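Missing here: one protein chain of the complex. Every other protein chain is in place.
Moving on, here comes chain A:
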Amino acid sequence: MTLDEFMETYFGEIEKINNFHFNYLITNKFTFPKHNYIELKRFIDTATNFLSDIDDTLLKGLTSKLYNDVHSLYTYCKMFKKKTEYDEYVFFNDYLMEVDKYKELKSKYELLKTEIENYNKTILDVEIKLKRFKEVPKNEKELTEYKKLKKQHVDSIYYISKIKDEYAQIRKSMIDLENYERKQFIPKFNKLREINLKKLEKIINVKLYYYEKLLWLKASESYEIRKFFEASNIDGGFSTKTFINYYLKNIDETKSSNGDWYSYLKKVLKVIE
């Protein structure tokens, strides 16, 4: 497999997903928001759960469809990020094992390794047997056996030294090939990873932006939610910003368990301001 063929296969799925959604958004002239709604996702999820608890009909029809769409793409994006996080890992485990020349070298290398292990074992066995003879035997039968073992020992040492040279040469070729392939692979892989992730995040951002709008429109049309807003004295209309402020008002920041949530809310409030 060539490098280009590998990249095409490896990034094929994400490219297909990106093209499908990007074409849809561009063809229909969807608005690409300036804000990073992905940062808001945690809060949008919280708001969705909170508001759905008040009115369980909130998540239905298009609202539910868009929410699930965003959720699927977001989950896929997270999985893809994790899968591609370590370029060296992908290089060794996924790519290098598909390079024909490397596969050939590796197969020879494994074969020689097994042979070396076998010869080492033979040498050890022969040495144990030779130790039984404290001196060169005089008995003819024993002498024949002794000579046979000696020959086997010498032969094994000769072969193993020969194999070891070849083994070292193959190892060197493998390392050279690894280094060469790495130089080609890493920059190309990281570039494609970045391009595809950026595009997918852009898609998720647009969809989250529309979902956020749809959520609050539906919330504003819900009798139960409007009643809740009135009863809770939530001031400022139905929006994420209003709801973040409501959460911030009611959070007990002295509780350490709320610290992370409090900082997050403060941070995302800046995102939409």
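Assume a contact is a pair of C-beta atoms (placed from the backbone, for glycine too) under 8 Å apart; a residue touches a chain by one contact, two chains touch by 3 or more; residues count from 1.
Basically, contacts and distances are computed from a predicted model.
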item: Protein name, per the UniProt record, of whichever chain is missing from view ("PPM-type phosphatase domain-containing protein", "Stage III sporulation protein AA", "histidine kinase" or "Cyclic nucleotide-binding domain-containing protein"); value: "Cyclic nucleotide-binding domain-containing protein"
item: From A:T31, A:N93 or A:S263, residue that would touch the chain that is not displayed; value: A:T31
item: Option from A:F22, A:F50, A:Y76 or A:F228 whose C-beta touches the chain left out; value: A:Y76
item: Given A:I26, A:M97, A:L111 or A:L217, the one touching the chain that is not displayed; value: A:L217
item: Touch residues of chain A, complete complex, unshown partner; value: 17, 20, 24, 28-31, 62, 65-66, 68-69, 72-73, 75-76, 210, 213-214, 216-217, 220-221, 230, 236-239
